[in-house]
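Each remark here refers to the structure printed beneath this line.
Left out: one protein chain. Kept in place: all the others.
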Amino acid sequence: MNIGATLDRAIEQRVRDSFDQQGLMALLGAQMVGVTVGQVVIRLPFRAEVTQHHGYFHAGGTSAIADTAGGYAAYTMFPDDSSVLTVEFKLNLLNPGQGDYLEAIGRVVKPGRTLTVCQLDVWGVFDDRRIHVATGVQTLIRVQSR
Amino acid sequence: MNIGATLDRAIEQRVRDSFDQQGLMALLGAQMVGVTVGQVVIRLPFRAEVTQHHGYFHAGGTSAIADTAGGYAAYTMFPDDSSVLTVEFKLNLLNPGQGDYLEAIGRVVKPGRTLTVCQLDVWGVFDDRRIHVATGVQTLIRVQSR
Amino acid sequence: MNIGATLDRAIEQRVRDSFDQQGLMALLGAQMVGVTVGQVVIRLPFRAEVTQHHGYFHAGGTSAIADTAGGYAAYTMFPDDSSVLTVEFKLNLLNPGQGDYLEAIGRVVKPGRTLTVCQLDVWGVFDDRRIHVATGVQTLIRVQSR
Partner (left out) sequence: MNIGATLDRAIEQRVRDSFDQQGLMALLGAQMVGVTVGQVVIRLPFRAEVTQHHGYFHAGGTSAIADTAGGYAAYTMFPDDSSVLTVEFKLNLLNPGQGDYLEAIGRVVKPGRTLTVCQLDVWGVFDDRRIHVATGVQTLIRVQSR
């Protein structure tokens, strides 16, 4: 395995097609901006609709894109006839969610036939700096597609 | 402490006002349906905009309402001049997110001056049955309001 | 399923035999004091050898018996030819570990063919009171025995 390497085009398309079917990602305005072997990056632009009560990014949006980035990161390493489900994830919120956009990076730490483990990180990105908003770990399971 | 007891009206109003300022909860269509001492219930009606790629509730929506329910559950037990931040949470997704709506229950397990720990549970509710969709634990910190 | 119900004697024996093979539990002086369907209780008596630097029970001992209790709780619900592995666990330490002994309770929340999820709780027990020392969640996987 070569995490971060260029992905076969057919697999990348399969990942992007699946992402485009997620109603929640469209509702949030999230975009898939990077798809490589075992690593996926998702971006969430700032707007009032994704905030909490103090005007920062809501941890719910942060965790939604983190979970999705990790899920697809695992999915890039699965055989064709597979589907991915999140078993569990844990996220530490390190700094208030600020920035022009959030960037969630899901990266496979341990691929497996049944279970895959990803590291999750979310950054708040301004023109001139990046803030570490969240870090965590996620467990995913491969299931046979219907 | 008497988790689940009736809450002082002024505190309940403070909680509901704060919830109403969360852009993300409005975007998702989430409603706060129960506010008692150390326990808050939030409901998320099903619609295509909150789904993942197989048409179930997206884990991101599940975790958004779970995190919010736990945060406000802690907040009900804080003094007036306080604010609440999520330190971290961990959620296990037990069953696919199905139902007419999801119901997230945040319940204080251990209140504290600085840190409070909540149990998080999310149920998928149909007319005739409830499915345990997620369970988890959350750590919150009390901060002095600005 | 009927969590906490009386267990078949053969299964209980299988659980106890496995526990007796754990070098670490013997080293710590931990005892298995309750084995029922989907629920196992393990006790760790206090002594200097299981402390941290302030003389409380070390979180490492707390988590060792919590992990073991949850693992065997899951194992009670598995078929004969199975073995159990911890996938991950998360533990919140609610109060300093004090007491004549610690009591860890692992309880199945969601049994499954492949994955099982347990709630973990650890109590510090004195003659006249119980302190909630830790709470958490654990994911386990069933594997075919060699």
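Letters A, B and C mark the chains in the order given here, with residues in each chain numbered from 1 onward.
By definition in this document, a residue touches a chain if its C-beta (ideal position, glycine included) is under 8 Å from a C-beta of that chain, and two chains touch if they have at least 3 such contacts.
Not measured: the values here are computed from a predicted model.
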item	value
Hidden partner chain, residues of chain C it touches	18-19, 21-28, 47-54, 58-61, 63-65, 67-68, 83, 85-93, 96, 136
Positions on chain A contacted by the hidden chain, ascending	90, 92, 94-95, 109-110, 117, 119, 132, 135-137, 139
Touch list for chain B against the chain that is not drawn	87-88, 90, 114-115, 137, 139, 141
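What we mean here is this: only the chains that are shown with their structure count from here on.
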item	value
Rotation in the CA alignment of chain B with chain C, degrees, nearest 5	180
Interchain centroid distance [CA atoms averaged], chain A/chain B, Å	22
Cα-centroid distance, chain A relative to chain C, in whole angstrom	33
Overlap residues in chain B, where contacts from two or more other chains coincide	90, 92, 136
